[in-house]
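Complex shown without one protein chain; remaining protein chains in place.
We just call them A, B, C, D and E in the order they show up, numbering each chain from 1.
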Amino acid sequence: MSGIIEIIFAEFNYWIYVTLMMIGFYAMIAKKNLIKKVIGANIFQTAIFLFYISLAEVKGGTAPILLHGHDGADAAHKAVSEVIYVNPLPHVLILTAIVVAVSTTAVALALIIKIYEEYGSLEEDVILAYRRQLQPEFSEHARQKQEGEQ
Amino acid sequence: MTGFDLITDHLPVLTVVIPLMAGFLTPIVGWIDRKLCWYWVMLTMFAVLLMTSSNLYTVITSGTIHYHLGGWTPPIGIEYVIDLLNGFVCLIIAFIGLMVGIYSIESIKKELPNKIIPFYSIFLLLITGLMGMTITGDIFNFYVFLEISSLTAYALIAMGDRGDGVVASFNYLIMGTVAASFILLGIGYLYAVTGSLNIADMQGLLPSIYDNKVVLAALAFFMVGFSIKVGLFPLHAWLPDAYTHAPSAASALIAGLMTKVGAYAMIRFMFSVFTPEFVIDMTRMAEILTWAAALAIVVGSVLAIAQSDIKRMLAYSSISQIGYILLGVGLANVIGMQGGLLHILNHSLMKCALFLVAGAIFYRTGIRNLHQFQGLGKKMPVTTTVFLIAALSMIGVPGTVGFTSKWYLALGSINAGQWIFVIVILVSSLLNIVYFWRVFDNIWFGHPHEVEHIKRDEAPLSMLIPMVLLAVLCIFFGLFAYYPLHYVLEPLSNALLGIGVLP
Amino acid sequence: MAIETVHSITPALAVLVSMVASVLILAFGKYPNIREGWTFVAAFIKFSLVISMLPLILEGKVITYTVIEMLPNLPIAFKVDAFGILFAITSSFLWIFVSSYSIGYMRTLKEHAQTRYYFCFAIALSSAIGIAFSANLVTLFLFYELLTISTYPLVAHTETSEAISSGRKYLTYLMISGISLLFSILVVYHYTGTTEFSFSGIAGLETLPRTTLYILFITFMVGCAKAAFMPLHAWLPAAMVAPTPVSALLHAVAVVKAGVFTAIRVILYVFGIDLMEISGLWLYMAYFVSITIILASIFAMTQDNLKKRLAYSTVSQLSYVVLGAVLITQHGITGGMLHIPYHGFMKITLFMCAGALIVTAKKENISDMNGIARQMPITMLAFTVGALGMIGMPPAGGYITKWYLLLGAAELDNMILIGVLLISAVLNAAYFFPVIYVAFFKKPDKELTYKEAPLTMLVPLTLTAIISIIIGIWPDAPGMFLDIVNIAVANVTGGGI
Amino acid sequence: MKIIALIAVILAGGMLIYAGQDLPAFGDPESPAYQHPIIEHYITHAETESGVGNIVTALLANYRGYDTLGEVTVIFTAGMTVILLLRRREI
Amino acid sequence: MIWILDITLLLFLVVCAIAAISIKDLLSAVIILSAYSLIMAIVWVEMQSVDVGFTEAAVGAGITTVLFIATLARTEGRSED
Partner (left out) sequence: MSGIQESIVIRTVVRIMVPFIQIFALYVIMHGASGPGGGFQGGVIFGAGIILYAMIYGHKEGKQRMSDKLNRILSSSGVAIFAVTGISCLVFGGMFLQYGVVPLLPDNPAVVSRLLIDVVEIGIGITVLAVMISLFFDVSPPETDEEELPASEEAGQ
């Protein structure tokens, strides 16, 4: 019983991150609402983070914080020989990546606010229709200039 | 030990750290006086140009430079590696950055008068990001700098035309996030199977596990991610809007550099992280790339013909030109590779010049629709001449840079036995003629009664200098393609394809 | 036969002169007299530079100059041989006349954008000389493209929608052909590793499979669309919307001549006589151009517009040149090469006459020209000289080239080709005599008031007519075209004169 | 759009599952990532070389400190971008 | 029995993700995303990556949510899909 569950468990994180990535990816492409796209991006990115953290896991490992306080090098070696630490490298990478993700989200949200101020909507198709109406070939400036000359 | 010695040892890291420092000190400089910002940027970019030139010179004369950040030996810490490939690309970045920097003073004053300080801050950070991506020898570090460059690019594009710029930027952001996530995932896969993040270390570890499915998946994710970043044809949807609606200076910078650095990254990942035999023989990824590139060349050119906004036309033309670079890379023979790599330089020069011209015309007249260009040849003779030279170069007239790379690409295609690509290259030259000639016609054959009263009204000197310089270089490297080819590209192509070893 | 090589910068200077002149023309755009002065100065300097090289060539030497090594094994280089200097002398000499004529024409008609006109003209001349002196296919291609680009503004000069659409047509044809030429050059470079012309053809091409060789030849000939072979000739009549001096430039001086020049370079100096003969390409090509000769003459008869008629005449006459070259006999090649300068002088005379008619009589259609010779006798006499030359009747030079061509065809015992030459002579007569008849013998519909064209136009056309006669009467004077051609033929056939 | 999205998602998912077959098992101490000598180095030398007990901090600020500099730059850039986009005053 | 907790949390993640992208009220979606982040943080802490869990809790569940809500306050709260 527990053996089967162990097998499922062994791959379970991978299944979950695949599912989450697909959900997030789908939301990024298919959802018309801009906020939903950003939510999707967040899910997508966290799914990848989950993958990295899963990589770092070592069975029976503890958090990569040395367990002895500050007693010096010898103690450190002793501690290492007794304790298995999980892989710290993916953690560091993901710390960086989380920051990148939040920065991207912040920029995306700022863009969304600007878009809303300009078009009064967060739906992609509404915005698109509005832009078509405006005849994108002529920029604002060119149109004013033309009118000025006539 | 003099101060100079102190610097020379650390040039690799300083090329990235100096624009970075300058970038976040810009708000403080601008706080003193906003006019100082431009001089600040000029100073920085000039220093960066000197440093990158020195780096490339060192690489050519005494071989690859390794710089261990934090003093940790490579697999432990992060390493900067400058070989011919990224020394070459860094020099391009620094040069184009300087040119656009000079140009920006007037255009930003007019287009974004309220946002001078953040513009320059972000400008420098973009240079930082691109430099960092190019120079690094560690794939996760690459990802971090990729994100710096992406975020700054979103910001620059969003500064453009009201509304349109922001929407373009948002679309780019979504696509860029997908691309970056794919790349991050690919990095994770490679890390999972090798345990290393260092490119050289990884290249040593990978060949024994090439039959591992994870490695193939990583390659696939990288290729898709970078294809989005460079705007390769079916994944190009973000590019035209982004190039069209960004402020003039930003368009020139992004068009001149972003996709080129993306292409660099693709080359780096294909040939330095993986090995040529994996990319060429085992997965045939190179061949797939050539077909996608050929498609991009044709479709990009055809779509460019349909445009009436000059910047949008140039954007579609970029899509096709990126195809040239990747075609050369994908051909995976020495001649084709040289053509592709040379086209990185050539396309930066030409496309940057063209976007600067488009910006200068917009600056003076406010016109971007090329049907309204009548008589511009009289009004802005120097600007339009630069346009002529750069466009002829795009077309591939001999004596200009465009010819040399097309020549190599076509020869490379013949060598690879792919005659169809020769035809693609030649046909796209014809299509280039079609869409550029419409502009020429309008510029030089304005109807006489309209031309008579047009007065000469040239763009300001600070805009003309970089444009003219780029045009001159277009011709210079057309006639003296020998220098980049002999000193950089030939040994480089051999090394990338595993035929020779870098000095 | 060892050929002595001399290194000299003169060919590069000859090319550069009009480039420099073009800049000066642009700089002095505001002062018409100085601007046109530069044109003249450049024309004379260019001609004297070209002539200064002639003695060396007549001694059987070759002048070379490498400008830069653009890509490895792919230099931009000049090499002056007898055939090159033949074309160079023709075009640089005729430039002097065309310049003078242009000034008269443009000023009389008060054309706009004259600075651009002279600028482009100077660049076009540079390109023509560049083509003449090219040492390899890439250099030739460079100037070939430059010629296309610089003549486009001339063709579309009037900027009417008709002119622009003709210009587009011109550009489309020539650019497509340029691409084809580039493709051919690529193939040659790929298989042989060089693009340099050689008197016996580029070594290595003979190893190609026959099909590849044929395809290569076809793409090369498509690349020479400037020579207006029949299916690719449509740009030439369309380009007749251009001002007449431009037509003269296109037909007599630079563009189509560059086309046939390139064709001959390809046939004799890339493929070489031996390869042409072994592969049998010469015969196919000879039949092919024969069709052009006959068809173009028939088209010419149907045209009422004088310039268009002349245009079709050019299409037909140029094919003589190529026909001569593909006959690959000594006489045939002599005839073909000699036809380049001869046709140049005669055709330029004809065009300048047509232009004079447009400027003074405002007449373009042959049916309106009744009795026009009474008012403009000199012009029409010159026209007659040119026309006789075209038909192949003494005293103008045309009969000499036709004679050589016939000799060449006769040597081969090929009755079809002999027949073609004879029929075409009859056809030429059939479309030129009506013009002469109408002008001299028909009564004018009403009283005509105009007189001869201004002197700047009249003098050049008279001079070219006289020269046409001189080269017909003394073709073998020392240093004249026949001398040069003999050396060129000796070079390619590898034998003595 | 939905169809394209679904196709893209299925393609990506397929690739992920395909790759998943060869990924090292979850929590496997024999995985290449854990067996690489650098991990050993990090764990044993973090204290002596960096003076900190938290290996993650040692990596973050010391071994891979340069990444962190990049990370801070990303944050700074984001802040700058948002200021640029949303501030109304002259900046 | 810790794996039961793990599996429950992971399944809950999927549920949250689906809910976050399919719910029409954006504020609810954002709150659910915040919950998703929090669960993710717990999962990570459970996997011995304390620092990352800490960061995700502060950033994903904290700042990101605040920014989302602030954005919603300036725009509109409903989505059509």
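As a working rule, a contact is a pair of C-beta atoms (placed from the backbone, for glycine too) under 8 Å apart; a residue touches a chain by one contact, two chains touch by 3 or more.
From a predicted model like this one, the values you see are computed outputs, not experimental measurements.
*Asks:* Taking the complete complex into account, tell me which visible chains touch the one left out.
*Replies:* Visible chains that the missing one touches: A, B, D, E.
*Asks:* In the full complex, which bits of subunit B touch the chain not displayed? Write them out.
*Replies:* Interface with the chain not displayed, on the subunit B side: 6, 10, 13, 17, 20-21, 24-25, 27-28, 31, 67-71, 110-114, 162.
*Asks:* List the residues of subunit A that touch the chain left out of this view.
*Replies:* Considering the whole complex, subunit A reaches the absent chain at 63, 65, 69-70, 95, 99, 106, 109-110, 113, 117, 140.
*Asks:* What is the set of subunit D residues that contact the non-displayed chain in the whole complex?
*Replies:* 47-54, 56-58, 60-62, 65-66, 68-69, 71-73, 75-76, 78-79, 82-83, 85-89
We adopt the following convention: only the chains that are shown with their structure count from here on.
*Asks:* What are the chains that subunit C and subunit D both touch?
*Replies:* Touches both subunit C and subunit D: B.
*Asks:* Suppose every chain is reduced to the average of its Cα atoms; which one is closest to the average of all protein Cα atoms?
*Replies:* Minimum centroid-to-centroid distance belongs to B.
*Asks:* Please identify the chain with the largest separation between its CA centroid and the CA centroid of subunit D.
*Replies:* C
*Asks:* Quick one: which chain's Cα centre is the longest way from subunit A's?
*Replies:* Farthest chain from subunit A, going by C-alpha centroids: C.
*Asks:* Could you grab the centroid distance between subunit A and subunit B? Build each centroid from C-alpha atoms only and quote it in angstrom.
*Replies:* The separation of the two C-alpha centroids amounts to 26 Å.
*Asks:* Centroid from C-alpha atoms only, then distance subunit B to subunit C, rounded to Å. What do you get?
*Replies:* Whole-Å distance between the two chain centres: 44.
*Asks:* If a residue has to touch 2 or more other chains to count, which residues of subunit E qualify?
*Replies:* Residue numbers touching two or more other chains: 49, 51.
*Asks:* Touching two or more other chains, which residues of subunit D qualify?
*Replies:* 16, 23-24, 31, 33-34, 38-39, 42, 54, 56, 64, 67, 70-71, 74, 77-78, 81, 85
*Asks:* Which stretch or stretches of subunit A touch subunit E in the complex?
*Replies:* Touch residues, subunit A against subunit E: 5, 9, 12-13, 16, 19-20, 23-24, 26-27, 31-33, 35-36, 38-40, 42-43, 46, 49-50, 53-54, 56-57, 61-65, 86, 90-91, 94-95, 98-99, 102, 105-106, 109, 112-113, 116, 121-123.
*Asks:* Mind pulling up the subunit A residues that touch subunit D in the complex?
*Replies:* Touching subunit D: residues 9-15, 18, 21-22, 25-26, 29-30, 32, 54-59, 61, 64-66, 68-70, 73, 76-77, 80, 84-85, 87-93, 95-96, 99-100, 102-104, 106-107, 110-111, 113-114 of subunit A.
*Asks:* Which residues of subunit C touch subunit B once you look at their complex with the stated criterion?
*Replies:* Where subunit C meets subunit B, its residues are 68-72, 74, 76, 112-113, 116, 138, 141-142, 145-146, 149, 153, 156, 159, 164, 168, 171, 175-176, 179, 182-183, 186-187, 189-190.
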